[in-house]
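With one protein chain held back, the other chains of the complex are shown just where they sit.
Moving on to chain A:
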Amino acid sequence: MTVAPGEPENRSDASAVPVASAVAVDPGSPVALDGVDGAVAIAGRTPWQIVMRRLRRDRVTMVAFGASVFFVALAAIAPLLARIGILNPDQTHPELVQGLGSMPEGLMGGVSWSHWLGVEPGTGRDLLSRIVTGMTTSLTVALLATLFSVVVGTIIGIISGFAGGRVDWLLSRSMDLVLSFPSTLMLLSLQAVLVDRIASIMGQPSSAPPPKIAFMVLVLGFFGFPFFARIIRGQVLSLREREFVEAARSLGARRGRLYFKELLPHLWAPLLVYTTLVLPANISAEAALGFLGVGLNPPTASLGAILNDTVSYALPDPAYFFFPGVTVFLLVLSFNLLGDGLRDALDPKAGRQ
């Protein structure tokens, strides 16, 4: 349930009644029935308002939401910050890594006012700048891959669930096939061939970041779509028997309208929840791949690439390993908690005590 610990549900609060009968006394509301002498108008609350109220009461989810927004916003403005010189991911500071084996001098890997998270061993680049720029790359990959999965998964899921019969069989078995592939292994083995192919299509050298990003988006997205397609298919199986679908058909609606105007509005809640759950999975997948050396090459900052680099310094400079690791952890955790909270808030059947 959505009520945060320490915040007992107020029984007299109108919001404590279930969704179907949620009403609140609100004289100023535009939906108030007019012309009733002396009667206090009753205002309906939209499902969206109910969800927002539930979310606002759930402190964990609100914190996770704030953190997610913060990370995404930071990642979005990182290139701008780098351009105006607040972040300097590529500037080396040899003077700061004078320790034994070019280790950074000072506490926690050289934490100081000018370098909040310390500096990289060897080059002396600012770690905070590296992490934030890396986050931009990693989130881009994760978001695009998730978007790919959502779009493909929704379309395939709706078609599969609505068409039924042989079409459904064929699509469902194809999804089973995709799911039965060991995706990490596929990534490792496909990358050599596919990255070159994508690079030649994009007209760029295969060592440049864009072909690698495209490769990771395609592969992560492709292996992620069956999760969405299956959930959507299940929803559509029950939705297609609902009377409003039959009513739309009896009015001569075309397939496209049935799919995207009758069914899709009923699917956004599961889509939203699974998006927020698949997104962190893709972030950690990107980090894991970078860690294994499959992802982006070290000159480009990405969380995976940074983590890969930190391994060799894990013992002499644990702080260098610690900060990027914690970043990935917080990113994944906040998106996961947000997804959980959304699922609770969007479920009209969620318990109320």
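The rule is short, and it goes like this: a residue touches a chain if its C-beta (ideal position, glycine included) is under 8 Å from a C-beta of that chain, and two chains touch if they have at least 3 such contacts; residues count from 1.
Simple rule for what comes next: contacts and distances are computed from a predicted model.
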*One chain of this complex is missing from the view, so tell me which of "ABC transporter ATP-binding protein", "Carbon monoxide dehydrogenase small chain", "Teichoic acid D-alanyltransferase" or "Ferredoxin" is its UniProt name.*
"ABC transporter ATP-binding protein"
_Touching residue (missing chain; options A:P79, A:P94, A:G164 or A:P205)_ = A:G164
*In the whole complex, what residues of chain A lie against the chain that is missing from view?*
31, 44, 164-165, 242-244, 246-254, 257, 261-262, 265-266
